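With one protein chain withheld, the remaining protein chains of the complex are depicted in position.
What follows is subunit A.
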């Protein structure tokens, strides 16, 4: 296992150190000053998450209003370091009851130090699973008063569980009502040329689960993906059902998934951990259903005027609707006055991001609202600089729609006591970086 960190720092947006922990003594304690001077106080912040200054590498990540910085001086595993940060944040969140920000850190110094001691040793990541850590780091995080008080549980043998066959689940769990929640969350990344041809498009999706099941259940998940369907049709020796099959790329599973069975039988079967977890992640690059089409026309009329017309077309089912649609249409920096006409939603000019922002709270399928705006520009000293025309950006959420077309075919729960379970399945598609050139 390669080294992932020599030191870890938590900084606020001003660059003050909130907490730090040195795991190895090969980096100086003042290295974080270098980070502050050369990264935070320059324009480079946010351009590249890995930077090298003075023989040290800095990996950093911003989470709400906190920068988490990992410093290493040796040739460390960057992916491992970032994964560590992500997992650690998830861990902290589960301890603090949801929020991870500057205030949460300030309120939980002692707890964080204790956790930092436990989750990494001499730069090597250790067990980051909240279920297990909670067994022996029992100190309570300061929770918001609304979160429910956890029930008193017996303290089982942590060692036994970690070293056991199913390290991620405790035995002897009992629920009155056995429920499984399954969410498929997809985000669409798109770059489209002004003429409407797709330059780059992919979907990254993940399946999130929440289990409240008694005992040691065995779950089996069937999706309408290509491998699974083919396998099934072979087994049952009948032609595959008509309908779309999805080809998934880059599939990664949670550790609970039985990979040998996946390799031999091509089914996703697993013993789930208790509570929330991410079952799998995948990516698809072909056959993406784009939820929106954007047709922009932006005309520069002379030096001081512009005409912007944008038509947005929703191409999902008429019964569905998108929520929180925001369309950001960039305009030149010297924009002075704007006037709008929109068929739905609201639009305004935001000078801070140099964009016309058009918001539509509820956007039904198969409609096409338009925006037309007139923009007046002020004359400036920098004559020659022509406007670079950055792409239009879009944000949205479409519930019960998957851009990939992925569907859950079945979710079977088998437990030796044979209780009945309730399965809940949801779909949602969000915008990743959804950009249309204009």
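Just so it is clear, a contact is a pair of C-beta atoms (placed from the backbone, for glycine too) under 8 Å apart; a residue touches a chain by one contact, two chains touch by 3 or more; residues count from 1.
Methods note: contacts and distances are computed from a predicted model.
Asks: Between "AP-2 complex subunit alpha", "Cytochrome c oxidase subunit 1", "Probable glutathione S-transferase GSTU1" or "Glucosidase 2 subunit beta", choose the name on the UniProt record of the chain that's been left out.
Replies: Choosing among "AP-2 complex subunit alpha", "Cytochrome c oxidase subunit 1", "Probable glutathione S-transferase GSTU1" or "Glucosidase 2 subunit beta", the correct UniProt name is "AP-2 complex subunit alpha".
Asks: Which candidate, A:258, A:309 or A:334, sits in contact with the chain we can't see?
Replies: A:334
Asks: Return the single residue from A:349, A:396 or A:434 that touches the missing chain.
Replies: A:349
Asks: For subunit A, which residues lie in contact with the unshown chain of the complex?
Replies: Touch set of subunit A with respect to the missing chain: 13-14, 41, 334-337, 349-354, 376, 378-382.
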